[in-house]
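The other protein chains are all here in position, but one chain of the complex has been omitted.
Residue numbering begins at 1 within each chain, and the chains themselves are lettered A, B, C, D and E in the order written.
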Amino acid sequence: VIRLTRRYRFAASHRLHQPVFSEEENRRIYGKCNNPFGHGHNYVLSVTVAGVPDPVSGRVADPKALDRFIEKNVIRAFDHRNLNIEAEEFAGGGAPPTTECLALAIRDRLLRDWSLAFPEGAPRLDRISLEETPNNKFELRCP
Amino acid sequence: VIRLTRRYRFAASHRLHQPVFSEEENRRIYGKCNNPFGHGHNYVLSVTVAGVPDPVSGRVADPKALDRFIEKNVIRAFDHRNLNIEAEEFAGGGAPPTTECLALAIRDRLLRDWSLAFPEGAPRLDRISLEETPNNKFELRCP
Amino acid sequence: VIRLTRRYRFAASHRLHQPVFSEEENRRIYGKCNNPFGHGHNYVLSVTVAGVPDPVSGRVADPKALDRFIEKNVIRAFDHRNLNIEAEEFAGGGAPPTTECLALAIRDRLLRDWSLAFPEGAPRLDRISLEETPNNKFELRCP
Amino acid sequence: VIRLTRRYRFAASHRLHQPVFSEEENRRIYGKCNNPFGHGHNYVLSVTVAGVPDPVSGRVADPKALDRFIEKNVIRAFDHRNLNIEAEEFAGGGAPPTTECLALAIRDRLLRDWSLAFPEGAPRLDRISLEETPNNKFELRCP
Amino acid sequence: VIRLTRRYRFAASHRLHQPVFSEEENRRIYGKCNNPFGHGHNYVLSVTVAGVPDPVSGRVADPKALDRFIEKNVIRAFDHRNLNIEAEEFAGGGAPPTTECLALAIRDRLLRDWSLAFPEGAPRLDRISLEETPNNKFELRCP
Partner (left out) sequence: VIRLTRRYRFAASHRLHQPVFSEEENRRIYGKCNNPFGHGHNYVLSVTVAGVPDPVSGRVADPKALDRFIEKNVIRAFDHRNLNIEAEEFAGGGAPPTTECLALAIRDRLLRDWSLAFPEGAPRLDRISLEETPNNKFELRCP
């Protein structure tokens, strides 16, 4: 089994605020990220797929198909967006768009349509990681 | 003369929109950055100062004094902020918070109080650079 | 389960020398690192914690609490220090402060007080990695 | 158990072309990489070994021995080479020198002579990763 | 005046060989780069333009126009190419495709059509840099 990891980038804004918490709790839990006017980040998404290389083509995955899939299902939804208002996962309430929740949303989007894009079960989605800053990264195994 | 460059980071959100332009012009000129709900970036600011090292201390600048100056005059104003609403340079209209204009605003803030912080003219502010993404950087000589 | 990795930096000096070995063995085993006057490095520490995001806050860990814990238990002990003389793990003899042994010392410090800092068992300490140079890295699962 | 990862670099050229496929299939599957005149990359190889640090030396592996082994078995074979013509794994036909197949060839080279270079079973070869570009990486556990 | 630098990447293969030199001279001067079968690199091109930001748009250059210009005049010519055979600057003989000569070729291509793409003299092409590896970079002021 070989694991292929490809990196993608998108820029978005967000505000961390949980209406269930008091103002004081929001400030204590989210600190500067609770600023009512929002702020933003350059996110770096790494998508790892796993599979056995095809003995004839020598490839474990079609990189162009993977790029199209990520573009369609992730980049288009989140790049140059306000996550609180424009991302359906966060616009309706629930937990705020922490990078943890954004990583979970990305994983769910990838798993939802994976079998349509890669119908023969190859490659398998193995894990994703999402960097909010160079010093802050979240990893999630799939599924 | 030795030049010392120190790097600082801040995260902010912005929207590029010029009311003087039509909707169509705004979309054409600013593309995705014109999204009405905004987006954001991790900015990397490099500040370069120049001077002759003190022959006794062997130092061209006091790095802690420089850090305090940048923290007070730049980071506090822009980190985890919405540039369109919370930065006085952009809240009142005029050109939108492009990275060019943000770099100019940072240079003006630094020059405005430089002689108070470094009264003996040492070190001299030489140039700044501001990265919006790893592939997009703006440089500005001072003054 | 989501894994959060945060990066920290410290600078220290050390000398690799094992009194049990002959001078010739020390030189052969440790090479330039056996230099009697010591040398130093910028170390990069990555700390990975694992947990289930809180459904209300959307957070797997409090990043400020984690930073305070690492600052208190690791950075204060090793940053701008001579590891052979000032680190209690190496000052008393035993194996010299190789990056392997330094990584083990860091892991032990983190595990020792982890349950005091994160009493509800969340997040769990998952692994650490320690880079001595950009081309030389040590990883350790916890516990 | 501690894992030590060391990074190595080599530059090589290749062409992705499978004679079993039609011209049209080659172009569709390999895209620009099918260019008949070839192209090239700076590859970054990370080799991870695992073991228990020696209680006296504090070392999990002799980094100089590891470097010599990689130099002899990998760098000499692939650095500043045309992979299609000069690498024995690809000169005789079969799957083309995709990065997947190059990673497999490197793993096989390392495993073939590992027990000669590290006869006491220490350290153990754990995994390798091979980057073709900063955004495209292949990982392989060993064995 | 503000300077904007944007980064681009391409992968190519080359062989350094000067027919005017003897075989022995070629080996001495070019070392491994003289390998008759060629090798390759991931090149990183930084293009710096200079200008005064437009007071209304706040922009010093249209980044999309710059990207299209570089794509058309540089990337299309060199990406996934064999520089010795496919680049018109080197196919006809003369100096071999060293990174110095490749940088000169890129500068000439940019200057040749610059005034067509940016007819109002804004922005001005200021300098380019070309990295062959992370440790080897060439800079060239324009014109």
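One rule holds in what follows: contacts are C-beta pairs under 8 Å (C-beta built on N, C-alpha and C of every residue); 3 or more make two chains touch, one makes a residue touch a chain.
This is a predicted model, so every value here is computed, not measured.
**Q** Need the list of shown chains touched by the one chain that isn't shown.
**A** B, C, E
**Q** If the hidden chain were put back, which of B:V60, B:A77, B:A105 or B:L130 would touch it?
**A** B:V60
**Q** Since one chain isn't shown, list which residues of chain E touch it in the complete complex.
**A** Residues of chain E in contact with the hidden chain: 16, 18, 20-21, 29, 31, 95-98, 100-101, 103-104, 134-141.
**Q** Could you list which residues of chain C touch the chain missing from the display?
**A** So the residues of chain C touching the unseen chain are 9, 11-14, 32-33, 35, 37-42, 79-82, 85-86, 133-134.
**Q** Which residues does chain B use to touch the chain missing from this display?
**A** On the side of chain B, residues 1-8, 48, 53-60, 62-64 touch the unshown chain.
Operating definition for what follows: only the chains that are shown with their structure count from here on.
**Q** Pick from A-B, D-E or C-D: which interface has over half of its contact pairs in common with A-C?
**A** C-D
**Q** If you average the CA atoms of chain B and of chain D, how many Å lie between those two points?
**A** The answer is 43 Å.
**Q** For chain A and chain E, what's the span in angstrom between their mean Cα positions?
**A** Centre-to-centre distance between chain A and chain E: 35 Å.
**Q** Take the average of all CA coordinates in chain A, do the same for chain D, and state the distance between these two points in whole angstrom.
**A** 30
**Q** Any chance you could list the residues of chain D touching two or more other chains?
**A** Answer for chain D, listing residues that touch two or more other chains: there are none.
**Q** What's the contact topology between the chains, one of line, ring, star, complete, other?
**A** other
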